[in-house]
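Have a look at the structure below, then the notes.
With one protein chain withheld, the remaining protein chains of the complex are depicted in position.
Take a look at subunit A:
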Amino acid sequence: MHADPIAKSAPPPSTADLVRRSLVRKGRWGVAEIGFWAVAAATLFFLPERHLILNEIAIIGLFALSLDLILGYAGIVSLGHAAFFGFGAYTAGILAKHGFADPLLGLGAAALAAALLGFVTSFLVLRGTDLTKLMVTLGVALLLGEIANQASWLTGGADGLQGISMGPVLGLFEFDIFGTTAYAYSLTVSFLLFILARRIVVSPFGLSLRSIRDNPLRARAVGIPVSRRLVAVYTLAAAYAGVAGALLAQTTQFVSLDVLAFHRSADIMLVLVIGGAGYLYGGLLGAIGFKVLQDILSGWTPQYWQFWIGLILVVIVLVGRERLTDKVGALWPRSRTRPAGQAQVLPATPAREV
């Protein structure tokens, strides 16, 4: 039944062993996860004609992962997450336009800039109800959008930021018109940031975030500095979103006001609702689902595809994502916390240490 070969020969495990195994198990990679990333890597070689859309999916996936960190893990609702995405995009774009063509430099700068913005605005969303949070985040994004519109000397305003030319990634890989380098670059960055996020959510810090989401009153009563933790995760998520924005700016070599638009924030929420929040893969699967749906529906009814997206959203929310994803969860045993008996103390499927 269990994968650990040592456990078979050893005497019955003590409670301490079971406790440790049950805790550490969350940090291990399941087969389905490894499979997911293997398939993602394989698309680099087997789907060359799709690299442009795959690049977009990787970026949206990273952006949704960022929202999942605050919404799925810390319970902070946001309707203005595009503020950080757009801020990162403009930071990277403006840098490149002014001669700093190294992609990684732009990425780092975008992450820092977005993190700073996240840190400052986090204090606005700490308190208040969900409605307050929605309005404040929405307001910040609208503000930024208008500033970008007015500061056309810097951002190009409504015409967009043109004349971005990127240098090769690591000085080696030039961006090509098929989007292969772009996709490889976005996928690699998303993967690395995913690994980091995955580490974080199973750490004591990540556990404390989940406790705050579940019951902030009790979290405080066990000595957790709730506000500080929320500031930390909001700042981190902002940096992630900034990197996603920078990837878009760098790989498409163009930034328009669209990156700060309300629909960006709304779409990313939709992506996370499609994929499911709180287990990290929701953003990635949601991004695939969203883009594929958009592709199919807009091919089918170019004018009315949003009608169908809207209908699907309503169905998902009404039927309940829980119920829908529980069915997926059956195929995806490691990714979800489910009601579990004593047997669950033992790993259910083969696992591998990171």
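Worth a mention:
Quick note on the criterion: a residue touches a chain if its C-beta (ideal position, glycine included) is under 8 Å from a C-beta of that chain, and two chains touch if they have at least 3 such contacts; residues count from 1.
Everything that follows uses one rule, which is that contacts and distances are computed from a predicted model.
Taking the options "ATP-binding cassette domain-containing protein", "Cell division coordinator CpoB", "enoyl-CoA hydratase" or "Amino acid ABC transporter permease" in turn, only "ATP-binding cassette domain-containing protein" matches the UniProt protein name of the chain that is not displayed. Contact with the undisplayed chain is limited, among A:G61, A:G206, A:G245 or A:G286, to A:G206. Touching the chain that is not shown, out of A:E146, A:D159, A:D176 or A:D214: A:D214 (per the contact rule at the top).
Although one chain is not drawn, its touching partners on subunit A can still be listed: residues 15-16, 18-20, 22-24, 26-27, 199-200, 202-208, 210-211, 214-215, 217-226, 229, 337-342, 344-345.
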